[in-house]
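Have a look at the structure that comes next, please.
Of the protein chains in this complex, all but one are displayed in their positions.
Up next is chain A:
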Amino acid sequence: MTATTQQQVFEIIATQAKIDVATIKPESTLKDLGIASLEAIELIFDIEEHFDITFPDQQGANFDSDTAQSLVDAVQKALDEKAAAGEGAK
């Protein structure tokens, strides 16, 4: 059984924030989790690398209010678009 998108995203957040993954709730904001400015950009990079996706430029720019769930949703959206665009789309 492969991990769900949410589990994978939460694991990446936990690693970046150096916190226990169990403490992350869908409604936690990045700010709540102690992730600010540069760490947030690194987090976006880690997620993009992990899923081989690219977030639109302005997405994830508001680190104060973005929640863990909004990141999961953004990943899912990007994965769906990638699947729709067909295999090998990068």
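Keep in mind that, in the parts below, a contact is a pair of C-beta atoms (placed from the backbone, for glycine too) under 8 Å apart; a residue touches a chain by one contact, two chains touch by 3 or more; residues count from 1.
Rule of thumb we're sticking to: contacts and distances are computed from a predicted model.
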Write down which listed name, "Multiple sugar transport system ATP-binding protein", "Ectoine/hydroxyectoine ABC transporter permease subunit EhuC", "Nodulation protein E" or "NADH-quinone oxidoreductase subunit L", is the UniProt protein name of the chain that is not shown. "Nodulation protein E"
Of A:9, A:30 or A:44, which sits in contact with the chain we cannot see? A:44
In the full complex, which residues of chain A touch the absent chain? 36-38, 41, 44-45, 54, 57-58, 60-61
